[in-house]
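Here the complex is missing a single protein chain, while all its other protein chains stay put.
Showing subunit A:
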Amino acid sequence: MGLLDKLSVWLGRGKAEVTVLVLGLDNSGKSTLLNALRAPEQRVAHTTPTVAQQQEHFQSGGVSFSAWDVSGAPRHRALWERHYRRAHAVIFVVDSADHLRLVVAREEMELLLAHPDMFGRRVPLLIFANKSDAAHALAPMQVAAALCLERITDKPWHICASCALSGAGIADGVTWLARQLRDGLVPTQHT
């Protein structure tokens, strides 16, 4: 593939939006995290628990994201799988100070990875160990161990600590995701 072709694909890629699913238990900070990615003047002061889902748009590393913020309440979690098919990437948010529910987060992630619409697809998985500022928050490595991330073989994954209230750590994670999508998607388009 010539340089010009590559360039045009890159430019084309920059225009098209990739769909990213933002998942995680209720109260993990998904909406707060997406709020932090907005332009400062568009941010809301307080997030309320999401009902059903809402859509957000942001850009990073030359990639436009269309993010689906899905409610994490137990009775809405069954709706996650409806979005799996169209997802190009998944952001999984974990409350790293909620030790009790780490097992629940692990269970939900296992269900996600085993779902027919997800299993075996090379969908980049970004995990935010959120609320790193909270008392007794676990380090990202501990969260990774609790979620058994080392067992994931079919997807590239990355975990990083974040504080959705201050915005710390979010940019790092999203940059990784943008790079994965660029590197991962460009070749597959031409094969």
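In the analysis below, a contact is a pair of C-beta atoms (placed from the backbone, for glycine too) under 8 Å apart; a residue touches a chain by one contact, two chains touch by 3 or more; residues count from 1.
Criterion: contacts and distances are computed from a predicted model.
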With one chain of the assembly withheld, which option in "SUMO-activating enzyme subunit", "tRNA (adenine(58)-N(1))-methyltransferase catalytic subunit TRMT61A", "Bardet-Biedl syndrome 1" or "small monomeric GTPase" matches that chain's UniProt protein name? "Bardet-Biedl syndrome 1"
Identify the residue among A:Leu79, A:Val103 or A:Met141 that touches the chain left out of the display. A:Val103
Even though one chain is hidden, which residues of subunit A still touch it in the full complex? 25-27, 74-75, 77-78, 98-101, 103-104, 106-108, 111, 136
